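Every protein chain but one is kept in place in this view of the complex.
Right after this comes subunit A.
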Amino acid sequence: MCQVDEEYQEELERADGPSVSKKCVKCKEASAAVVIRAGDTYCRSCFKEYFIHKFRAMLGKNRVIFPGEKVLLAVSGGPSSCSMLSQVQEGLSQKAHKKLRFSPGIVHIDEGGAVGQSAEERQRKVSELQAVFKATGFPFLILPLEQVLDLPSSVVETALSPLEPPPSAYKAAVDRFNQTSSSDYLPPQEREEKSLPDVQKSHTQLLQQLMGSAKTLTAREDLLNTLRQHLLVHTARTEGYSKLMLGDNCTRLAIKLLTSISLGRGAQLAQDTGFSDSRYGNIISVRPMRDYSAKEIAFYNHMFNVPAVVVASLDTKTSEKASIQRLTESFVTKLQTDFPSTVSTIYRTSEKLQTACRSSSSADHSDRCLLCVCTLDTAVEKASAFQATLISEQLSQTKSLGCRNPGQSPGGEDCGRATSGGGCCSLTTETTDLKSLLCYSCQLTIRDMSSVDHLPLYILSEAQRRQRRAQMRDEISEFLLDDGDEGIYREV
């Protein structure tokens, strides 16, 4: 008795004493193995049930994935995405209670070139993952990040999404699916062996140059995320998938939320951390793991032998203050040890964020950021905080802004000037012009780059295209009828 009192006085947080076995709160018989959240103890089998059930519930609650749809799983090899892969496998298997009903494919993007891994390390990691993917039986693709340099500029254009189906369509689709397919489970197709694409050294060098042009680790990580997203969306489009599943877990999303606010991405929070993200139009990204904390995933993977690979990233073994992302991560994880409800509180806050319904008529491309493809948040009125930062930036710049935009006529002359990369005039013009096409946080990322010339061609050419269009619009603006005429544009 005395001992219990002592414990209570010292640590108000801890409820349990030094006893070894606690009972599972669910089945109340087996001894507990895991502590989830603050004080819920589960035994192995109840934990497994809980874990599997949460995945189904997440997909079922948000009726975004329709039966029979092709869904691309983005697997980085880390614990969350491998856990997601195993849950999908589990859900699609014949004996599952309430089977999942979509056709998955797997894609893995090998970022070793950007992170500085040697060719042998990359090869080793890729072969490990290949073995894991083959065992699942789903069609898979392994792409090097270098392929992002060859993307077409259609990636950063927003494709018009099909009209939002009404809520009743989901139920109807499910009934239809159940009636038509008698043999529900398609046997895994034997795909012919796609040999891994060889990565040319020159491409890797270009990629490293691009990463090297970002001066801060924060900007580099942001850039890497953007490039990875572009490549994923492009792959989904070309391979005929309509949905993309990302493996972000609760802890990572909580960190991402706080990081995004620090990076100036407050306007895009709902899309960055919500369950579904429809900024790319015809490809919708979903995050089914967003309810799982990193701890739950790590436990499950260890206890039930889910194969995962350790993936080195840009901030591996860096110090705490190396980048904003890293700092936020250490802040949140530290807070989480003392206050186990930190991550879930942040998560619940992020659930309340919703994207304001944008009218689908704003398919005008210049309304979107060039890099992150979210709606621009920089078109605000004069007395806003954003304008204040612009003014203070101008006042504090020491070099004269003598190189104004010369009056350029649209067409060939423009291209020549922008890509020649000659004197300081064109470079300043280019940097300034890119800014007008970017949202606030992407502007900050670009500002941290020593030169924008290393950006992949598709980004630069799309930037020029938009600039030309903007100039054209300015030139004929006096001849355009006013806003009431948007209806005519829509039908075209």
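Here is the rule we use: a contact is a pair of C-beta atoms (placed from the backbone, for glycine too) under 8 Å apart; a residue touches a chain by one contact, two chains touch by 3 or more; residues count from 1.
Here, contacts and distances are computed from a predicted model.
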Exercise. Which listed name, "serine C-palmitoyltransferase", "ATP synthase mitochondrial F1 complex assembly factor 2", "Ubiquitin-related modifier 1" or "Aspartate aminotransferase", is the one UniProt assigns to the chain that has been left out?
Worked result: "Ubiquitin-related modifier 1"
Problem set entry | From A:L206, A:A298, A:L353 or A:A470, residue that would touch the chain that is not displayed | A:A298
For this session: Out of A:V35, A:L353 or A:L444, point to the residue that touches the absent chain in the complete complex.
Result: A:V35
Seminar exercise, completed: Full-complex touch with the removed chain, picking from A:A169, A:V310 or A:L390, is A:V310
For this session: Name, in rising order, the residues on subunit A that touch the hidden chain in the full complex.
Result: 16, 18, 20-22, 32-35, 41, 76, 78-81, 83, 247-249, 251-252, 289, 294-295, 297-299, 302-303, 310-313, 316-317, 329-330, 333-334, 336-337
